[in-house]
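Just one protein chain is left out here, and the rest sit where they should.
Our next item is subunit A:
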Amino acid sequence: MVRWILAAAAALMLTTGLAAAQQGPLRIELDEGVIEPLPYALPSFVDEGAGSLASQITRVIADDLSGTGLFREIPEGAHIQRFGSFDTPVSYADWQAINAQALINGSVGMSGGKVVVKFRLHDVYGNTQLGDGQQLAASPQSWRRLAHKVADVIYARITGESGYFDSRVVYVSESGPKGQRQKRLAIMDYDGENVNYLTDSSTIVLAPRFSPQGDRILYTTFETGFPRIKMMSVGNAAGKLLPEVPGTMTFSPRFSPDGGSIVYSLEQNGNTDLYRMSVSGGSVERLTNSPAIETAPSYSPDGSQIVFESDRSGTQQIYVMSASGGEPVRISNGDGRYGTPVWSPRGDLIAFTKQSGGRFFIGVMRTDGSEERDLTASYLDEGPTWAPNGRVLMFTRESPGAAGAAKMYTVDITGRNLKAVAGVGGASDPTWGPLLP
């Protein structure tokens, strides 16, 4: 268990006579688009009995912050002040001298078998601590989560929005040649660490989807020989197949925001439509009824609407309808085919896959289809999923040809900071889970 203790640390209000540099308050406005990352200093946390964990935790915090593209770390070699203990008074002038705008100092110790992290965030040019100091504790094997928690607090204090570092991603781990790809479900920390496999690779599995609470996973499996939707609890991979209508195929499931319903595609006699089922397995409700393909449904965060793709116009396009069905409204209007729409957790945007001119794009549009922006382009980009704060997308990028392989990438919603998720090998179909409690 992580215990949050709002340490009543005495605010270190240094009433020095130094005039603040020509800087505003320590703040990143995400809506304005960040081009120049904010320089910060993160001296290695003071070891108070945790050994190498002190420096390891410090590095993970730095990787989280710098990995956003919003922050740039000033290397420790350039630091002037050294912290002998957590309570060493901050010499703001020393940090201003190296142009650090933010400073994080901390310590890592052990208490009652738990790792205890203490940290403070400082507004260097404001000559002041930003927010209270905090203390967190967790079991030693969860040290990475402690680091992610610290980074989430720092991110939130500087941007005013919640972070996304202490979160997990469920995805499909891939191996083997392209014509015989072996697939199995896996779960990882958002940064590709702590990979655990949830199924073996004896059958094709596709597109796992977290429940809103992150405690259950829906996915499509060929274990019966035919695509079927299965639900498992995280931590109990046995799972169960959802009720079947004989002779049909079911796939592309997604939970409702309250976790009580599943919207999915059901194919019968070659025609694919959207259905809704209660998680308890009771009622089934048909949501669309057209001879076209309707698939890839995703709920709005308030649960009132569903965005999905349909080729009823002749090509794949994105539509929005009431969560109870009814006449959908087409919202995609650019050149190309649009699919895999996913509603942002903030409610403001819909991310999608677009195909145009023989290439694939990940993009975002407003929920009425306006202000479409492409964020990525490649031979094959597909299947975006939102970070819990709605500021970053993760997706699958497959390289071309016989030697092609799938990898997961992230990009922020301004189209910056595109990079691969390192260290997980072949991987596809990520779904980003919620911020962990």
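In this text, a contact is a pair of C-beta atoms (placed from the backbone, for glycine too) under 8 Å apart; a residue touches a chain by one contact, two chains touch by 3 or more; residues count from 1.
Here, contacts and distances are computed from a predicted model.
The chain absent from the displayed complex carries the UniProt protein name "Peptidoglycan-associated lipoprotein", chosen from "sn-glycerol-3-phosphate transport system permease protein UgpA", "ABC transporter ATP-binding protein", "Multicomponent Na+:H+ antiporter subunit B" or "Peptidoglycan-associated lipoprotein".
When you scan A:I187, A:L218 or A:M394 for touch with the missing chain, the hit is A:I187. Residue in contact with the omitted chain (choice from A:F251, A:Y299, A:Y319 or A:W343): A:F251. The missing chain, though absent from the display, is touched by one residue of A:S91, A:T203 or A:T414; that residue is A:T203. Touching the missing chain, out of A:L218, A:V234, A:V307 or A:V320, is residue A:V234. Within the whole complex, the absent chain has one touching residue among A:A296, A:M321, A:V392 or A:M408, and that is A:A296. Interface residues of subunit A with the unshown chain, by the touch rule above, are 1-2, 138-139, 141-142, 145, 176-183, 187, 194, 196-204, 206-207, 220, 222-227, 234-239, 247, 249, 251-252, 265, 267, 269-272, 293, 295-296, 309, 311, 315-316, 339-340, 353, 355, 358, 379-380, 382-383, 398, 400-402, 404, 429, 436-437.
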